[in-house]
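I have placed the structure first, in the form of structure tokens, so that the comments after it can refer back to it.
Below, a portion of the complex is reproduced, with chain positions unchanged.
Labels A, B and C are assigned to the chains in the order they are written; within every chain, residues are numbered from 1.
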Amino acid sequence: MVTEPNNWGRFGPDDQRGTLNLLTPEAVLRALACARTGRVLSLSMPIRGATSSPAPTTVPHLRGRPLPQHFMSVDGGDYAAGARAIGAGLRMADDALVVTHHGTTTHMDALCHMWEGEELYNGHPSGRVRSYGATRCGIEQVGGVVARGVLFDVPGHLGMAHLPADFRIEAALLEEINPGVRQGDVPVIRTGWPLTWPDTYWTGQPGLSPSAGRWLAARDVAAVASDNAAIGGLNADQLADEGLEDDLHLILLHRHGIHLVEMLWLEELAAAGPADFVFVAAPLKIEGGTGSPLNPLAIL
Amino acid sequence: MVTEPNNWGRFGPDDQRGTLNLLTPEAVLRALACARTGRVLSLSMPIRGATSSPAPTTVPHLRGRPLPQHFMSVDGGDYAAGARAIGAGLRMADDALVVTHHGTTTHMDALCHMWEGEELYNGHPSGRVRSYGATRCGIEQVGGVVARGVLFDVPGHLGMAHLPADFRIEAALLEEINPGVRQGDVPVIRTGWPLTWPDTYWTGQPGLSPSAGRWLAARDVAAVASDNAAIGGLNADQLADEGLEDDLHLILLHRHGIHLVEMLWLEELAAAGPADFVFVAAPLKIEGGTGSPLNPLAIL
Amino acid sequence: MVTEPNNWGRFGPDDQRGTLNLLTPEAVLRALACARTGRVLSLSMPIRGATSSPAPTTVPHLRGRPLPQHFMSVDGGDYAAGARAIGAGLRMADDALVVTHHGTTTHMDALCHMWEGEELYNGHPSGRVRSYGATRCGIEQVGGVVARGVLFDVPGHLGMAHLPADFRIEAALLEEINPGVRQGDVPVIRTGWPLTWPDTYWTGQPGLSPSAGRWLAARDVAAVASDNAAIGGLNADQLADEGLEDDLHLILLHRHGIHLVEMLWLEELAAAGPADFVFVAAPLKIEGGTGSPLNPLAIL
């Protein structure tokens, strides 16, 4: 469900939330009923500061994107070297984060992240997406998502460790794996591609085909989540092969207002193999943001 | 509940999670049963980019702390000015965030955030908290919290719009408001102090007294959350008046391993006034982080 | 002198450098002849990382601007706490800087920093100033400035420690102090305002009047430098009182292509009191930047 707006009021309320609106309070209660064991899993990859460390070689990310940087303004090392404690002996460590989440870590795309022409989802003018934030379709509109999660473990279904780079998941295969996707669900698509890091990760990426995107859109899902970087597949140049008509971001995000959650870590979830579960996403309330780094949770 | 570790493996597993371990799967299921209406509220203040804008005057924060900065690497304005679309017409906006969350926005403190002497919570050496991250007690150990939330609307109980700056909430007052706090709960303490922004916000802050901290610790709560900046109160110099023995961070975070969630926005929650609710926190999986910006959710 | 372009070539060469073009090689040689003693002074304020420190209270800056943040990815403290050296024993410390220089530290403005209507200096379209950099009039066009510096110590001339906040320096006063400004010079205007930090710094700022701006523009100076934040004066709201026609940035930067250098530290230079000197500015070659943090040098 989309949380209700609070009274911060910089940006006017408007009808911009897309299919998350399908998540009525009743749907939230139905989603919560999918928790059977109470086990909670994080579906997030780690955010690993890249500055003077081998981090870039240890965490999956798209080539050429600026990796997260993580710093401390004061830390235990400083005290070991003689830094004075606060007052009578209090010691603290404070950190700072620089993150450009698209393509570098687990994140959620806002409805203002991608479009064609001069209109965002639902006709909002794209000129409202400015350097200082988007006044339409920003990530702060999401609030929080509590929905039924449905796992599509595609390589598991096919008896593979992971899908090959050029594999495109067709609608028929989704239907075969789980025909029971319902309005307001969050399908979680496992490709297994993060397991190829760092060996062949940059050779391309498997992902949904346009038919699969349309199949999901037709079922009015609330969001689509995957462990790949772009929901659709990528070629070796890290670009989609589809034209505009068939682009997965345009089909889902732009035309249907379906939020996307990308670069998940799904291995523990796949090993547990629940029929369904509670999917929770609480993106940072970045006003006018095109997305947010995210720690999605699965409650089994 | 603390999520189970995935196999990223940079930092070895260890017993460092504090009272979040009280959150067994059974406790998670009991917590979920507190959802009655399915309404979902975000308890987060907005993250408002502060560069070239009046943002610093519009969002509560501690004086002198570096405010979040939010940028776009390309946006709708650029296309309006003639930037070329990608391929046949795809347009996108990508953002970046610089955030030092302690004191500037809604966040969760990791167990490595504060200590006295040379040991973190549970005896972990403080020298493991280094510039490139903490290898003990980092925020990535939290995974996700799903617990029963219990609201203590202190000014509401006292018939005030907000507590005065020098108000310290004693244990007896918490007991009077809600004696039924149980092991594994997340007490959510409302002071109403954000309502004073910007008028008197920097004159000090109301908060828990040491007796209240000990009362909560004795009940084995999983975490403590508040709309003030430091759980305890602050004087006009933005410092705690208590000595080390009575410092709220040391009582809760350091001695009992109780995570802290600070700078919440609780006005809608207080207006709804639920007896209890599902409290969800999913901090970013920042490896070795002293905390994380957060969008806590309340499921009523 | 403007340095000659190298062959990086992302942005095409064009006639966009403004009056810096007055600095012919011959003028550079004449400027160098102003060095008499060989003493070198930095005219820069310090860049002081603001993260967990009292820095915001110790360095002059405009209210509400994001202060520089300075981090180490590894440092001596980490080694004191047991971090492993590289190879057989090499130790290093690496830092990182986040800086939004306008209004926070000594810097130089590029010709794309300010304009009216839809054209930058010299008719370049303002739409070329985009989120990913300006393809016209960026700071990388400057290269380096080597010119004759001429000090206008206005409070010194008037027998004051510093000018009052509402003081506007008229053309006649500049003429009185030094009628000998020549084409290609860099007038360095001392107001003494940094000495008021932190007491009354935010009550306004003294600066050049429109008549003074026109007087300098008429003399074809290469750049104008000052220890105030905006060349012109500021009121208590940190805004200029002049209309568009009389705005100092528009008179100098926009209409005459005269680069501006702001927030200098001029106390040692004023104490030395040279008739003239070599002024050197080497802004970072930030492609498409609206400016650069700067360490201007005076060679006496």
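The rule is simple: contacts are C-beta pairs under 8 Å (C-beta built on N, C-alpha and C of every residue); 3 or more make two chains touch, one makes a residue touch a chain.
Fair warning: this is a prediction, and the values are worked out from it, not measured in the lab.
J.: What is the copy count for the full homomeric complex in this file, when 3 chains appear in place?
T.: 4
Keep this in mind: only the chains that are shown with their structure count from here on.
J.: If you tally contacts for every chain pair, which pair is highest?
T.: Most contacting pair of chains: A-B.
J.: More than half overlap in residue numbers between the two sides of the subunit B-subunit C interface, or less? Answer same or different.
T.: Mostly the same residues.
J.: Taking each chain's centre as the mean position of its Cα atoms, how many Å separate subunit A from subunit B?
T.: 22
J.: Approximately how many whole Å separate the CA-defined centres of subunit B and subunit C?
T.: Their C-alpha centroids are separated by 41 Å.
J.: Going by the contact rule already set, what residues in subunit C reach two or more other chains?
T.: Answer for subunit C, listing residues that touch two or more other chains: 51, 69, 71-75, 77-78, 80-83, 98, 131.
J.: Give the list of subunit A residues in touch with subunit C in this complex.
T.: 49, 51-53, 69, 71-83, 92, 94, 96, 98, 131
J.: For subunit A, which residues count as touching subunit B in their complex?
T.: 1-4, 6-8, 10, 24-29, 32, 35, 37-42, 44-49, 51-53, 58, 66, 68, 70-73, 75-77, 79-80, 85, 87-102, 106, 112-118, 125-134, 140, 143-144, 146, 239, 243-244, 247, 249-250, 265, 267-268, 278, 280-291, 293-297, 299
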